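All protein chains but one are shown at their positions in the complex.
Note that the chains take the letters A and B in the order they are written out, and that residue 1 is the start of every chain.
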Amino acid sequence: MASPSYDKQNPAFFALLAALIFMAIGPIFLMLVNSFKLDVDIISGTSGLLFLPTIQNYETALCDILWYELEHLDYCSLKFGQSFINSLIIALVSTVLTLVIGCMAAYALVRFRFMGRDVASVSTLMVRMVPPAVLLVPVFGLWNNEFCIDKTTMVGEWIRDTFGGRGDVCLAGTYSGIILIYVAMNLPFVIWILQSFIVQVPRQLEEAAKMDGANPFQVFFLVVLPLIKPGLAAAAIFTFRIAWNEYLLASALSDRDTKTVPILIVNNMSEFNVEWGVIMATGMLLAIPPIIFTLLASRQIITGMTAGAVKG
Amino acid sequence: MHKLLGYLTSTAAGLAMLAGSAFAGPYDEYEGTTLVVNFPAHPHFNAVMKILPEFTKETGIEVEVDQLPYLKMRERQTLELAQDEGDYDLIAYVVFSKADYVYADQLENLAKYFMNPKLADPSYDAGDLIDGYVYNIGFAGGEKGYLQGKTGSLFGIPYGSETSILGYRKDIFEKHGLNVPETYEELLETACKIPELEPGMGGLSSRAASGHHASHAFLLHLAPLGGRVFDDQWNPIVNNEAGVEAANALKKIVECGPEGAASFGFGEALGSFLNGDTAMFLDTTVVAGQIDDPKKSKVVGKVGWALHPEGTRRGSQTGGFGIGIPANAEHKEAAFLLMQWLTSKQGDKLVAMAGGNPSRFSTHQDEDVNEKFPHMATFGEALKHADPDWRPIIPVWGKINADLGTTLSKVLTEDLDVQEALDGVAERTRTVMDEAGYYTWQ
Partner (left out) sequence: MKTATLNRLTPYIFMAPAALIMIIALLYPLGYMIYGSFRAWDPSQTLSETEFVGLKNYISLLNDPNFHESLAVTLKFAFVVVSIEMVLGVGLALLLDRNIRGMSILRTLFILPMMIAPVVVGLMWRYMYHPTVGTFNRFLKSIGLDGVDWLGQHALMSVIIADIWQWTPFIFILSLAALQSLPSSALEASRIDGATGWQQIWHIKLPLMMPVLIVTCLLRLIDAFKVLEVILVMTEGGPGLSTEILALRISRTATEFRELGTAAAMSNYLLILLMLLTASMFAYTKFQEARAARLAAHAKEDD
């Protein structure tokens, strides 16, 4: 990519490039700017860039984890800090789990012929198309009513004693409930991408390791995994992105203690009071991790995207 | 040694308890309890958030609030109340949830708490609560199943009573010598005159967005224009003359309204009034606080208030929230104490002073409150005309409401014929009602 010799420069292309870049980041930039404005400035909109920047919106958003009292607030209604932590826990745990489980499965699908292999690979592909909205109804029903441990059983009683709460112990409302569905949703995609990377690992390396007496697990963890790092990076970013950004299922499965940031943002678009400044600030905070990933690892993302599509 | 220590502490505790029961305050037994309550993100309940620390200080009962947008709150409650044991000890519910919850046996009947001498405060003065709201929000089992009546009883207490009121820009009205509209004819005429007089300004900003908003705006005009959704036999009559008139009124208001009015939710409608883009606002009383807040409003001090204009009758909306105790709550008695405290004379005044909507006659007449909020007297007057039956409160209403709202939105944006649209709603409503068994006795 960093080819030193460029084609003959044509100003028209530069203009086009600049226009495209402007279009791609314009709305994001606008959100950034507005997040530093007071609502009065946003609504009156007298001057595009001439305004007194304020961090008040960010203070309002983060009021539950700030160490100082805010004068402009009577009380802290947005529990953004808590949601941010929830989002982090859910996104990170589900990413790690998906990667570990996914690359094991991908390895099995690529390297072994076994009974049920075709079924596994076809069904992996088919579940990839299932939209989250379709999962909403059954997951809502199962997680709330069926995937429960009776609180009178030993495990149930132990959980209630340790973690508190009331009623039967159900998946809904817990981190594990949301993580489970995210892992399941992301697995097909991760398996799909990683297969294309594992195929490229030279077989001889694995054979050599086996000769040296490594068992299949050692071969996998010590030989194969290090070689597919770029693939893992791409898969990790995609999984994290989905778990970090998802709204619908999280809103059906979380309770007041496990709300994630997207839920908070949608809730905060409350009809009585559209506080654009604060909304933009929360939006910005939610967007920052993906933006950082993109700037740091755009090449891995592109590789991942191409691998995901090209390998049909 | 340990044994001795244990003995000493238990004796101390015993003595403390004895001492306690000697001067037992009503709250002592519940000190240290944490109540989990579910409130909407709504100006009234934002005011409640400010006074809750006062309650904790006075009683030692902690309150943890889960605040949600009200449609979300309803979804959450649907789920939470259906469990065997729920998280919430006290909930605020929208009026139209009353039907669902009471019908499914999910709210506590309040009789046993008011009968309990340890819990019920003799100075509560229930007669001071505004009648229409108690019947509209708290009562169930009376006439039509959801109104006052001899067979009814109390399941909740109104908290955050709203009615509709007309806000108008005094400066604009003065400038052009306009009269404050008192009838619907005058209202529509004035609304459409303003864009001519003040280019760029809309007449009246109304909510109109698809779904609940459009339906709400329509019902707001339906009652004063003499209409109803159902007749006494549950036959849909929303498509009669009054219904068509109400829909036409809404359409005219939106057409003469500010730009983009057809997609306004409540927030946008209010926003455009706050921003000075429109000369009138006809909706809930809850907005007064924001209109006087210079951080949010450009029209501070320029707004006058008048009663909801009269059509064939006076009929402003009854809205807002009630608070009730879920049948699956953990700390029901403490929850009752909180509920009683919030709706007591003292609590009602506190919340009014914090910018909430009081639910008692006395609070509306209170001097301090009126001094701080001069509009309170007009609001109190408006409450007298509030129509508890402006909207049916039956379990299937959610579905009918959604259909009504999307259909009206089509009238506003896609030029669907009004009569045809309402006929469609009436027909589909009949099917829904039939399936729900409302015609069993016919």
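Definition applied: a contact is a pair of C-beta atoms (placed from the backbone, for glycine too) under 8 Å apart; a residue touches a chain by one contact, two chains touch by 3 or more.
All values derive from a computational prediction rather than experimental measurement.
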Full-complex contact with the absent chain, from A:Val183, A:Val201 or A:Leu225:
A:Val183
Touching the left-out chain: which of B:Thr56, B:Asn109 or B:Ser263?
B:Ser263
Residue of A:Pro138, A:Pro202 or A:Pro226 touching the missing chain in the full complex:
A:Pro138
Residue in contact with the excluded chain [from A:Lys79, A:Lys151 or A:Arg241]
A:Arg241
Of A:Ile55, A:Val130 or A:Leu222, which residue touches the hidden chain?
A:Val130
Touching the missing chain, which residues of chain B?
71, 75, 78-79, 81-82, 104, 209-211, 258-263, 268, 271-272, 275, 277, 398-399, 402-403, 406-407, 409-410, 412-414
By the contact definition given up top, give the residues of chain A that touch the hidden chain.
1-3, 5-7, 9-10, 13-14, 16-17, 20-21, 23-25, 27-28, 30-31, 34, 42-43, 45, 101-102, 104-105, 107-109, 111-112, 114, 117, 120, 122-142, 145-146, 180-181, 183-185, 187-188, 191, 215-217, 220, 241, 244-245, 247-248, 252, 261-262, 265-266, 269, 276, 279-280, 283, 286-287, 290-291, 293-295, 298, 301-302, 305-306, 308-310, 312
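The rule is simple: only the chains that are shown with their structure count from here on.
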Where on chain A is chain B touching in the complex?
38-40, 43-44, 74-75, 77, 144, 165-168, 251, 255-256, 267-274
So in the complex, which bits of chain B are touching chain A?
41-43, 46, 49-50, 66-69, 72, 79, 83-87, 265-268, 270-271, 275, 286, 290, 295-296, 298, 330
